[in-house]
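Here the structure comes first, spelled out in structure tokens, and everything after it is commentary.
With one protein chain held back, the other chains of the complex are shown just where they sit.
Let's look at chain A:
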Amino acid sequence: MSPPDHHVKINKVVVHPLVLLSVVDHFNRMGKVGNVKRVVGVLLGSNRQGVLDVSNSFAVPFDEDDKDQSVWFLDHDYLEHMYGMFKKVNARERIVGWYHTGPKLHPNDIAISEMIRRYNPAAVLVVIDAKPKELGLPTEAYISVEEVHDV
């Protein structure tokens, strides 16, 4: 079996059902607390010849200020610890990106992406809509592209 290559550009993202279930469960848990804002988590999986296989995920403590977009907090110590423990039971899964329940993109997503990029430079963002209004795939995957603007 050829080893998963990390450097091939991703053109397709496949999300396993376990991930969707886990995200919806997390969203509902937070909903019960009364915190109906979005929830954020990390995606684990592997990249095989341009197809990103997202096989597992876990939620991370996340908080942000509604009014001030630049005020957000993501517990990266928790992230590192959790990933370390996941590695113990499945060494093949790596951090491939992160998710939030949107439903839309937020301005500080770029900043959060920067933080996740420290763990994987080719991190993707998957917006998983926990309360979809229409049929179809509830997920949308994004990658960050650096552009140089001539201002």
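Everything that follows uses one rule, which is that contacts are C-beta pairs under 8 Å (C-beta built on N, C-alpha and C of every residue); 3 or more make two chains touch, one makes a residue touch a chain; residues count from 1.
Convention: contacts and distances are computed from a predicted model.
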{"item": "\"Methionine--tRNA ligase, cytoplasmic\", \"26S proteasome non-ATPase regulatory subunit 4\", \"Transcription factor ILI5\" or \"LYR motif containing 5a\" - which is the UniProt name of the missing chain", "value": "\"26S proteasome non-ATPase regulatory subunit 4\""}
{"item": "Candidates A:E64, A:E93, A:D109 or A:D129 - the one touching the absent chain", "value": "A:E64"}
{"item": "Interface with the unshown chain - residue positions in chain A", "value": "61, 63-65, 68, 70-73, 75-78"}
